Structures are given as C-alpha cells and as structure tokens.
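This is the structure I have questions about; it appears just below.
What you see is the complex with one protein chain gone and the rest in place.
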Amino acid sequence: MPVRKPVFDPPFNVVRASHVEFGVRDLAATRAFYVDCLGYLVTEEARDALYLRAVEERNHHSIVLRAGREPTVHALGFKLASEEDLDRAAAWFARKNLPTSFPDVPFQRRTLRTADFCGMPLEFYAGMEQADCMLQRYSAYKGARIQRIDHINCFTPDVQQSYDFYTDLGFRLTEYTETDDPDPKLWAVWLHRKGNVHDLAFTNGYGPRLHHIGVWTASALDILHICDVMATSGFLANMERGPGRHGISNAFFLYVRDPDGHRVELFTSDYLTVDPDLEPIRWSLRDPQRQTLWGQPAPKSWFEEGSLFAGVPAREPALAAQPIVAR
Amino acid sequence: MPVRKPVFDPPFNVVRASHVEFGVRDLAATRAFYVDCLGYLVTEEARDALYLRAVEERNHHSIVLRAGREPTVHALGFKLASEEDLDRAAAWFARKNLPTSFPDVPFQRRTLRTADFCGMPLEFYAGMEQADCMLQRYSAYKGARIQRIDHINCFTPDVQQSYDFYTDLGFRLTEYTETDDPDPKLWAVWLHRKGNVHDLAFTNGYGPRLHHIGVWTASALDILHICDVMATSGFLANMERGPGRHGISNAFFLYVRDPDGHRVELFTSDYLTVDPDLEPIRWSLRDPQRQTLWGQPAPKSWFEEGSLFAGVPAREPALAAQPIVAR
Amino acid sequence: MPVRKPVFDPPFNVVRASHVEFGVRDLAATRAFYVDCLGYLVTEEARDALYLRAVEERNHHSIVLRAGREPTVHALGFKLASEEDLDRAAAWFARKNLPTSFPDVPFQRRTLRTADFCGMPLEFYAGMEQADCMLQRYSAYKGARIQRIDHINCFTPDVQQSYDFYTDLGFRLTEYTETDDPDPKLWAVWLHRKGNVHDLAFTNGYGPRLHHIGVWTASALDILHICDVMATSGFLANMERGPGRHGISNAFFLYVRDPDGHRVELFTSDYLTVDPDLEPIRWSLRDPQRQTLWGQPAPKSWFEEGSLFAGVPAREPALAAQPIVAR
Partner (left out) sequence: MPVRKPVFDPPFNVVRASHVEFGVRDLAATRAFYVDCLGYLVTEEARDALYLRAVEERNHHSIVLRAGREPTVHALGFKLASEEDLDRAAAWFARKNLPTSFPDVPFQRRTLRTADFCGMPLEFYAGMEQADCMLQRYSAYKGARIQRIDHINCFTPDVQQSYDFYTDLGFRLTEYTETDDPDPKLWAVWLHRKGNVHDLAFTNGYGPRLHHIGVWTASALDILHICDVMATSGFLANMERGPGRHGISNAFFLYVRDPDGHRVELFTSDYLTVDPDLEPIRWSLRDPQRQTLWGQPAPKSWFEEGSLFAGVPAREPALAAQPIVAR
C-alpha cells in the first residue's frame, strides 16, 4: 500500500516552492530566452548572474541564472514560514545525517543548504529581499506574461522513497500514477504545500535530476501567444511539448527548453487542494489521458532528458515500467 | 496604528471559506438564476432546499438555497483542518461568551454554529460529504463555468473590530483601505486563510450584512460570456456592476444579484499570498482606482445594499467616511 | 509559371462558400456529434435529414446531414449575388459541357446543380430561407460556439487544373504551396471570394474528395474548450489534429472527424484579403511551419483520408511530391 495519510504537523513549515538556480553556459543567450522571449523581469544583473522574477512576484528572484561551465542545477529553493522553522529544518536534516550549512546567499536572509536522501540540493529560507510588485504595472507585461513560479518537478530513481521523504516534511499528495500490478508501484507523485496541485513532483527515472520548473500564467491565451512568438523568433526548436491539457492536474501546459536544455513548463488552470478531506486522484500508468487529456503522447525527450544537479551523481531507477511515448 | 502583525499560531485552523446558506423566497426562480443561467451543478434537490456546487468542487455544496419568507442569509460556512480544530473552535467561542451549538447539518459532519461579536452567523466543520469532481467532465460546464467559491465579503459597522476579531483567528491581512486622516481609520480589509487575497473581507457600512460571495472562474472570457448571456436571457436587471478590474486584489470582476438580491461576484486573477514576508497593500479611500482600476465608480446600490443575516439586527457604522460613488 | 493574376470580372458572382450536404449512416450518432457535442443549432429535423446552422447564420442551413448507406458528400454549396448570376452560372457550365440541372432543393430558392471538370458536385443559388439570427441569444451558445461556415477544402488530382478552373470563376489566390523544383508545381492553393483567406482550397491528392469544411469560432478558447469536451465525453478518437496554428492562413485550428469520418476544421484568426494589391503568399512544400507554425507535423490520416463525392470516381494525382508527415 504505497500511499499514506498526509502529515498535518510536519517538523517544520514549508510554505512553497520559491526559486531555482540554474547553471548556464552563456548568460547572454539565456537572457534572450528568459527576458526577451518569455518576458521575465530582471531584478538584478550581476557580472556572472542574472536574478529574474515574474510579474506577480515580490520575492527578489524566482530564477537565478549563474554563468558556469556546466548546464547544471545548483539549488531548489523553498520558503519557510519563519526563522524558527529554519532552525527546526536544520535540526531535522542534521538528525537524518544529511549535510547542512548556512552559506551567505545574496538577497536572501538566513539560508539553509542541505540535500535530500538521494542528494537533491535544497535551499530553505524564510525571508527574501522584496522587489516592487509589478502585478498592476501592466505595461511591463511581456512575452508569456508569466505571473509566478508554481512548482518543481524532478526525476527520482525511487518514487516511493521520495514520496515518503517529502510526505514526512508535510508535502501532501494530490495526484499519483501507479503501475497496474497486483502489487502496484508508484510511478509519479504530485505533492503540495501551498494549496494547489503541487509544489514538488517526482517521476520515475534516471535521477535525481530536475525535470522542469512550472510557472503560472493567468490565461491559456498567454500560452498560445508565446507559442506563436517562439515559433517565429528563433525559438521553434526550444518548444518541446504542447500546448495541451494534462489529465493529471488539469493544467493547460507548454514545455519549453532554455538554451542549456533546462525545461520550463508554462501552465494555468489547476485547482484548490486545501480541504482536509480531499482525496488524492489515482491514475494508471497505462492511461494515455493521464499525460494529455487530448490524447497526444509526450515525446521521448520529455521522458528521458533532464538537468543534473551540480556534483550529484544520478542512477537508473529500480522500477522498469514505461509510460506511453510518442517517438 | 490600526494594522497588526498576522497571527501565525491561531487558536484553531480555519482552512477556507467554504459555503453559504441563502434564504430565498422562490426556489424555482432562484434555480433558474443559479443553475440555468450561471451554470451551477445541483448536487441535491430537497423539497425546500437546493444544494449547489461548482465544477471543481468535491464538497457536496458551496451554496445552499433554502426556501423561506425572507431573503436572508442563514450561515457563512468555513472549513477547519480537523475535528480537533472544531473542538478548539467551540471552546474558543464559548470562552468569548458567544453562542455555540452543534446542530445536525445535512451532508456535513459535526458542525459548530456560532456567531462573531456583532452577530454574524458562522458555521465551522471539518468534513463534508464528497461529490463527484466534475472538473474534467467538461461537457457539464455551463453558463459562467464557475469553478469554486472563493470568498465572503460583509458589511460591518466596525471594520477595526471585525479586523481584530478575525486576525485573532488567524485570518491574515492582504490589502486594506484607510481614510487619509492624520489618525487613519480602517475602511475595508481583505483577509485570507487559503493563500490568495481573501476568504473574508469587511467593508464599513450598515451591518452586519453579507455584501457578496465571490466565486472563481478560470478565464475573464467566461465572465464576458455570462454578461452576454444574462443581458439577452432576461437577467439584464440582475447585472449590477462590471465587468471591470479591481485595483484591490487585481481581480477581474462582475457583480450580479440573484432574484432575492443576494450578490454574487464572479471573478478571476488574483495572486498568491502565502509568503511570511508579504506586506499588506494599503489603499486610500479616495483613490478611485482602488475600486476599479479602469476608473468607473461603483453604483450606489453596490455601497448600500446587502443581505441581512437571519434574526441579526444591523446598525449604522461609527465611521462616516464615504467612498466615491457613481450615481 | 503556375500562378496567374486574379480575375476581377468573373462570368458570375460567387459570394461565398455556404453549405455542404453530407451523407451519413446514422443520423442519431451524427446528431450527437454536431448538435450535442459541437453545439450546432437544428433548424429543421426531417425524417431522413437534419438541417444545421451555427449561431451567426441566418441562412437556414450550412450543414445538411442526409441519412444514407454511404458516408459520401452530396454537394458543395456556394451562394451567388443574384438570380441573374445564377442564370449566368448555368450558361457558363453548359458552355463548358458540364452537367446542369435545377432540382427542387428544400429551403433554397432556385438552385443549380452542376460539377467542375473533375466531377466535384457544386450547388449554386442566390437565396435561402432565412432563420432567426441567434448571434445575440447567447444562452443558445453551446459546445464550440461555432459562428459560421467559412470554407471548403478538397483533394484534387490536379491542383493546377483546379486552380485554373476556379480562378476563371473569380476565386482569388491568397496563399499557395509549391514544390521547390526549378520548374515548381502547385501543391496546394487557397482561394477566396468573401474577403478572407479562403472559401475554397485544394490540396494535391487522391481526388476529387472533400478534405474538410472549415467553421469559424470567435475565440481560440472556444477551440480549447471543445478539445476538453470531446476528450472527456466519448469523442477523443474523433480528434485528429491540433489544436495548433497553421503557418498558412495564420488560423488557429482543430481538426475533428464526425462519426462517418467527414472532417471539420474549427478555426479562428485569419485576415482580410480584399485589397486589389494584396500579393499571394508562397510556401515551400518542405517548410514544416507551413503546416503548423509550432512545428508539429500533421498525422498521416490528415494527408490520406477524405470524403468521396457521391458517385464521383477519384483518381491518384499526377504530382508525386510528398509533404512532411508525422506518423
């Protein structure tokens, strides 16, 4: 029985997925993608890094692009409810014999760097420098008019173990995919803290690796428009999958790849999940509408490619079950 | 200094505004409005009551229409995180010498009936009978394609007192309107539990009365469409205000009145408010864009009319400040 | 040099593509598709036929569904500017030794039945019984909220000959696809009368056959919604291609198949073409964005399958060039 009850009194209070730091090989090309094409706002431009936020975000950054030799991911950031929660988090990870440190992180208050059981680099903090809210400076809306970061989706070599680890931390299951075995195995899980479908999701695969970050737009038309823009301004090859409707989460989605291959999902339209009596939704791995309600299977790259975490070895998953793949 | 810090460890855990029970004089006419026009789904039809939900909602009902002689409001419903929270809520209200009882409420588990300091009838519970989720049965989408209840907005004779009362219960301020006096007074407050702009709001006025319930749609085009439908199917007079964009909350809105005058706001596009370091936004009572970003003032009825709570006397507010009114 | 100047003084004045008559094997199943799912209005229901129109149309019908043993197409209907044009049309076709007759056609005034050079059955008329305009009875909008028929798209065994034939009749080229040979061949043409991209289009293929009729919606969101509806109400297998953006015509599209395999394109967003100095747009057959601006190739069925015209033999095209096909 792989699915458990939610943990409503976690050891520390994670508020939401908040940011990610990407290693990128060419800052100028990456800026062209995120800023000129997708429409991200630049909060800060340093010599070797770019700090971006979306129009709704008052947090200083939700994407950090750091120049480097490898297209890796340096950190997955989660905001906590208080400084006390940060201390509780540090104690919890230390008890688990997981690495903990408090490096200086620009524009963030006290920040805990740690990692989960399989090495996924995590960054916890409770306060970030606040930037001007641009939500009602509509003339600043460009590109896809992205409003905010929503979630982080990762490959894990062991979905059950990832699910158990983050469930202990209070992440709550909303939807999941299982094999149809008599003894079913978890193939993917969607877990939330902030009250919609997810802050963090895991899919079975060579990992740990980042599959994508998901960013939210107010309208499906914003997503159709960025398809038109990308297809006609040199970014056609960066469009990987969609637009379409996921069965899981009900999101209207588009997956794009940045110049280093980091994957971004633009999406809208999921649902509220705060009710204590809300039951998670089960999907069969063999249900094609799980992936795309409208039937189109995802391309092979979508199942196989992801971003390595800096310095963290990945391994093949134990579970060999395979989803429906397009080509 | 009328604005306080949020209370992050409330005496009991309110999850969200969940439902409202309206007294209506003509069930058939009211059904025509909510079901045939707005597109609400009927979960249960009893002899003297109709239980409605929107397409995303698994809760058995978010609107209860109960036949009666007066167009009053019987209860404002809030969902709690657990049965233990329900007991804590009962104890808290009892300590405040406010009335508490646990009546049988159809389709809900244990339900606490109580009232706030000025008599506003509250209903707390932790579990409701779950209905089929229709979110992905798109052929059931009708009318405005309303997805879920979002919030409850009330007139209060004392905004400061209402703000203090609900802040103590963990409701967190996101935006507020103040007079421009040297000693500014609160004129309206928007308070949330579930992580967007509000679950509960208060405006200065003859009260306590319900101003409106707010219900969420996925697209502004759903709201434009229901304008077209209402205007051409006998509901033109039920359209009170909008469509438009609120400065406060950034919501794209339409206000409509049901056959008994109960007000419903259809809206979309607010923002995420879970960050511990998110500062509330202040608006001046004299800022016309506060009401409507695009400049149109609200009609007089919108400031003056509301639904009385059954058996609860209302009184004039102490604060005499007046907003900008259209006509 | 396969492309000619437009003929601005044609032998008779075709106003627009106006209707099509489909032979269908199961009227009830076909009604479920067009009326219950897509939202077509039923103007008239006879024992063996159904007359449908879309919400903007005052013409009695734009789709006639006639019960029969074969899933064929009986007629492609075009409206003329006047009764005099009808006589001129009859004379013109007679001069070309093409069959002409004036059968009684229900709900239409005098109607000329004829055929083009390769047997495609044409129906010309100048007046049809007018039905109530439902454009502003918004509560009648259902399904995809289709507004009107826009165009007819056919396979032809000889694109050059079809292009020449209809150009003589005043149909004007707006876009075309050519092979990249030193001596380029026409592979597809888009021809209009009414002032947008097309009333009639031809693609190289086994023909004559109907490829699809195109019907217009006011918003791309109407098309996304019908995807959701079809995918979750038993019509998933009827979704053939899209949604997507055509390079050609700039249309946002979805292709669906009715229970007999007749193809319908729901689309929106083309452009105005009335200017005398508007130059046709050339596309290379090898340009993948020609088909789909966003890159996805069309499925094989889309290039191979079509509806035969009743009693009209089809033949393989002379031109062997092949477009880019998905699978």
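Residue numbering begins at 1 within each chain, and the chains themselves are lettered A, B and C in the order written.
Throughout what follows, a contact is a pair of C-beta atoms (placed from the backbone, for glycine too) under 8 Å apart; a residue touches a chain by one contact, two chains touch by 3 or more.
All values reported here derive from a predicted model rather than from experimental measurement.
*Asks:* Which chains here would be touched by the one that got left out?
*Replies:* Across all of the complex, the chain we cannot see touches A, B, C.
*Asks:* In the whole complex, not just what's shown, which of C:140, C:218 or C:236 touches the removed chain?
*Replies:* The one listed residue touching the chain not shown is C:218.
*Asks:* For a quick check of understanding: of B:82, B:136 or B:232, which residue touches the chain that isn't displayed?
*Replies:* B:232
*Asks:* For the chain left off this view, which of C:3, C:67 or C:81 is in contact with it?
*Replies:* The single option touching the absent chain is C:81.
*Asks:* Sort through B:221, B:298 or B:314 and give me the one touching the missing partner chain.
*Replies:* Checking the options B:221, B:298 or B:314, the one contacting the hidden chain is B:221.
*Asks:* Quick one: say which of C:269, C:291 or C:307 touches the chain that got left out.
*Replies:* Hidden-chain contact among the options goes to C:269.
*Asks:* Which chain A residues touch the hidden chain?
*Replies:* Within chain A, the residues that touch the unshown chain are 37, 136-139, 141, 219, 221, 225, 228-229, 231-233.
*Asks:* Which chain B residues would touch the chain omitted from the figure, given the whole complex?
*Replies:* 220-221, 224, 227-228, 230-232, 236, 239, 243, 245, 252, 289, 293-295, 327
*Asks:* Write the list of chain C residues that the hidden chain touches.
*Replies:* Chain C touches the missing chain through residues 8, 15-16, 56, 58-59, 79-82, 126-128, 130, 133, 135-136, 147-148, 194-195, 218-220, 247, 250, 268-269, 271-272, 274-279, 281, 293.
Here, only the chains that are shown with their structure count from here on.
*Asks:* Where the centres are mean C-alpha positions, what is the separation of chain B from chain C, in Å?
*Replies:* Once rounded, the distance between the two centres reads 49 Å.
*Asks:* Where the CA atoms of chain A average out and where those of chain B average out, how many Å apart are those spots?
*Replies:* That gives a centre separation of 32 Å.
*Asks:* Two-or-more-chain contact residues of chain B, please, as numbers and ranges.
*Replies:* 136, 219
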